[in-house]
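These notes concern the structure reproduced below.
A single protein chain has been omitted from the complex, and every remaining protein chain is retained in its original position.
Chain lettering (A, B and C) follows the sequence in which the chains are written, and residue indices restart at 1 in each chain.
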Amino acid sequence: MAHSPESLLPTAEPISLIDQDGAAVENSDYSMPDDSTLLAGYGALVVGRRINDQAYALVRQGRLAVYPSSHGQEACQVAAALALGANDWLFPTYRDTVAVITRGVDPIGVMESFRGDWHCGYDPKQYKVATQSTPLATQLLHAVGVAHAATLRGEDTVAVALCGDGATSEGDFHEALNFAAVFKAPVVFLIQNNEYAISVPLAKQSAAPSLAHKGVGYGIPSHRVDGNDIAAMLAVVGEAIAQARAGGGPQLIEAHTYRMQAHTNADDATRYRTADEVAQWQERDPLSRAKTYLTDQGILDERSAAGFTAQADQIAAELRTALGAESSPDPDQLFKYVYEKPTSALIEQQAMLSDEIERESV
Amino acid sequence: MAHSPESLLPTAEPISLIDQDGAAVENSDYSMPDDSTLLAGYGALVVGRRINDQAYALVRQGRLAVYPSSHGQEACQVAAALALGANDWLFPTYRDTVAVITRGVDPIGVMESFRGDWHCGYDPKQYKVATQSTPLATQLLHAVGVAHAATLRGEDTVAVALCGDGATSEGDFHEALNFAAVFKAPVVFLIQNNEYAISVPLAKQSAAPSLAHKGVGYGIPSHRVDGNDIAAMLAVVGEAIAQARAGGGPQLIEAHTYRMQAHTNADDATRYRTADEVAQWQERDPLSRAKTYLTDQGILDERSAAGFTAQADQIAAELRTALGAESSPDPDQLFKYVYEKPTSALIEQQAMLSDEIERESV
Amino acid sequence: MTALLDRTINSEVPATSKITMAQALNRALRESMADDPSVLVFGEDVGTLGGVFRVTDGLTRDFGENRCFDTPLAEAGIIGFAVGLAMNGMRPVVEMQFDAFAYPAFEQIVSHVAKMHNRTRGAVKMPIVIRIPYGGGIGGVEHHCDSSEAYYAHTPGLTVLAPANAEDAYWMLREAIASDDPVVFLEPKKLYWAKDDADFSTPRPGIGRAAVVRDGTDATLIAYGPSVVVALEAAEVAASEGRSLQVIDLRSITPFDDETVCAAVRSTGRAVVIAEAPGFASVASEIVARVSERCFNSLYAPVRRVAGLDIPYPPPRLERHYLPSVDRILDTVDDLQWEDA
Partner (left out) sequence: MTALLDRTINSEVPATSKITMAQALNRALRESMADDPSVLVFGEDVGTLGGVFRVTDGLTRDFGENRCFDTPLAEAGIIGFAVGLAMNGMRPVVEMQFDAFAYPAFEQIVSHVAKMHNRTRGAVKMPIVIRIPYGGGIGGVEHHCDSSEAYYAHTPGLTVLAPANAEDAYWMLREAIASDDPVVFLEPKKLYWAKDDADFSTPRPGIGRAAVVRDGTDATLIAYGPSVVVALEAAEVAASEGRSLQVIDLRSITPFDDETVCAAVRSTGRAVVIAEAPGFASVASEIVARVSERCFNSLYAPVRRVAGLDIPYPPPRLERHYLPSVDRILDTVDDLQWEDA
């Protein structure tokens, strides 16, 4: 019971460093990240946005089975990835593809799951990026375990664990925060509150003053931040990681943002929200305000802007090429990884399938 | 988001109206319950203590299979039951036998489960007392459902749902508080924080400033109370029920108390706590301080004291008689209640068993 | 609340018609809600959105927020809440969004929904229907295609139903809602949009009854849910190859209709059980075991299974290798020791 209750509570208003018109905002607790950090952040936003939109297009072309877009949430995505150190871990959800790629995971590998080739197409240990979790909030507990293992070995790894507003209602959210607090595990829980869980608005999800207010019930210091403000996101996530790394135990961040597109391509968002509401959030777009600020400050010039666009073009082209090609995942994989070694039952079933495939192809 | 964050937080210190020496304590928010309420409360404490101790003895004599005693927690037990109106529901755990009996459930029926005759020996709907729940925190959700059903029908039922400090770590605790808050269900969640979950002390269970601080994360007004002070318990639980009934939504109470005996007869508490610690809590016994206060105030005289003792003697005698007699539960019950009507498979299995029993007895 | 009773039913389909299973289920929900004000429908996205499969489409609009509503995103919460509502006079019909997302509710289902009636000697009934869109064949990603029936079927106290066509979907859901026992109602996702002829005037056989859906004399295919369709296809192909296959649609996994199943198998002397779930310790195992135990002296060949492989459900582009196929069924039938007959 180290923290006083007051010190755990979030600020009444979300922390903001650049307002929606691109003007700097004074904040007594956080200072503006330095120019190069901001510039890198902006570049990642441009690339991230392109990834979202390219993937969305690939779904419509039938090249991907599904893609939950984070269009509108790119500042959260980028900050979660860029604030990490080399030994830190990221725990993403299905929605956090941009964070995963920003962290450095091979985009084609990432898309394997959305294409339907395999469940996870990259090696989590190589990148220190967990699999993109579908069962909501379950990954938060994994993050606590990973972080605690590092602590036991005396390593200074921090885990950043992402979830949505809806996922905070799951029991696993509660158990993860409590385990983290009790074991003082270096985990930063980052809630992307994008106002909806599929069709269900926040007001039907929680009656709390804010989702960040959940921290106090675990003894976890909690923070609210404008999730469409890349500067504030980098500052707040960066500081939370620093706190966790310094032995301050877990931290909770609620980032206020908005999902600009439907939940996935299978969803029809017009059934549950108005065009007006969406338009209002359009004004708070994370890219345009960052661009305005950086341009006004002379940090972003045409040359670097062009560089980012080129980078985005390249990754989009890579995705189109790789996903445009035919692929046919090897059915033998089905049996290979269920256990370290296939059981005799699996060997029988594999033989049956091979035989079927052979006869099919005759 | 009706409540302001500040209004949700509990007081820094548990609410107390009678101190451990039996003296009245001033409180700005709660006044002392009236004399007859206090006297009835004290009477129930005396009876409750006797139930605990008689049941404990019956375990040692092999007449009960198990009994989780609430010795030391009787003020919580009694207040939870006495504060209820006729249409209110109680959701007890395995530990809350005294609350169940105080509520009016037939003691012999209650003991059926501890004797091992049947899972639950009373009709929950008759008494508006749910089955004594073993799977921790699961009953809290049931309470929300019962309360919401009443709200939908326009009834003013309140549900009081009990759990321990350890149970607050379960996912179901979280989901129950959140559902209650979102649906504004008239539920009073009463945590009996008795410092241990079997052998695990509170410090390994939670790093929160207090368990009552969990309320704010759901938008639920929260309260801390001295759980060994029958006056404070009656006042705080009574007020919380009134608030919930008046449409104030769910309420959370943390009652600070102590389990004076082992977790159950199967447990050896000396393995995880010191005699010193137990002795300190002995000083805070809920009965003796109530007795001192009531005697000092002239509310309790020898005649009523004798009356309570007689009541306690009677219930203890009833328990001894009923549980001293041999019983042999009817095996046909095994098949009768699995479904409304036994399936053909169950009828076959019942026939097999009947045949076995018949042959056995030949 | 009783005012809701008077509401005209906005059934979007006439009494007999070509109808999808999703529509048939919607109709069953509407009619049950109209008949009984204690029927409540809730879950994730079932309100405004009408469910991700649109099975609850329009129910909030037509019956109001008190009768059909979205809950917070927590499956144990949904089921535990349903238990409480059922304790206090309601008949909850809840939706688990996808099969694998019912697992967080496992404790509430196994330790309470299934056992409360027995625990209280019948005093507390659990008239709860847990609707679970289940099974594969829709190109769904991980966690969206599990066939989880064995977990429920193994749990005494639960009734487990799986319709295989729109008409059964309608009648079985109405019966499930009317039942005082808790029902796990498994809706084959891949059949949601299949159009069927459906007759809404003549009730189908009740809970606990299997149906012979195709007559045949050489061997019996026993299936339920999505596999019935594949079994019927296989029987059609077999017929063209001169083999007469009988097809049983189990409909009710528990209670199990030993009478119909065993009579059928005894009539042919050979049987193949078809199911999507991994075969090990599954409902298919049970059927093989029961039929082998009870029909031993009538069998010309071992009862065989065409079940899901004993692997996690595959990613979309590999699922066809996993699912019981017509060819795999026919290969298995070919194997039934015909030379010994």
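Note that in this section contacts are C-beta pairs under 8 Å (C-beta built on N, C-alpha and C of every residue); 3 or more make two chains touch, one makes a residue touch a chain.
Quick caveat, the model's predicted, so the values are computed rather than measured.
Contacts of the undisplayed chain with the visible chains, over the whole complex, involve A, B, C. When the full complex is taken into account, the listed residue touching the unshown chain is B:117, out of B:19, B:53 or B:117. Within the complete assembly, B:136 is the residue of B:59, B:83, B:136 or B:316 that touches the hidden chain. From the set A:18, A:65, A:111 or A:141, the residue in touch with the chain omitted from the display is A:141, counting the whole complex. Across B:25, B:40 or B:65, the single residue that touches the chain missing here is B:65. Contact residues of chain C toward the unshown chain are 76, 100, 103-104, 106-107, 110-111, 114-115, 118-119, 142-143, 150-151, 153-157, 254, 256, 277-278, 280-286, 288-290, 292-294, 296, 299, 301-305, 310-312, 337. Residue positions on chain A in contact with the hidden chain: 89, 118-120, 123-126, 130-131, 135, 138, 140-150, 152-154, 157, 159, 171-172, 174-176, 178-179, 182, 333, 336-340, 343-345, in rising order.
Mapped onto chain B, the interface with the missing chain covers residues 65-66, 113-119, 134-136, 166-167, 169-172, 197-200, 204-206, 266-267, 271-272, 327-329, 331, 333-335, 338, 343, 345-346, 349, 352-353, 356-357, 360.
Simple rule for what comes next: only the chains that are shown with their structure count from here on.
When the interfaces A-C and B-C are ranked by C-beta pairs in contact, the top one is B-C.
Separating the centre of chain A from that of chain B, both taken as means of CA atoms, is a distance of 43 Å. One finds 36 Å separating the Cα centroids of chain A and chain C.
Between chain B and chain C, the centres computed from C-alpha atoms are 40 Å apart. For chain B, residues touching at least two other chains, in rising order: 171-172, 174-175, 178, 182. Contact with two or more other chains is made by residues 71-72, 74, 76-77, 104 of chain C.
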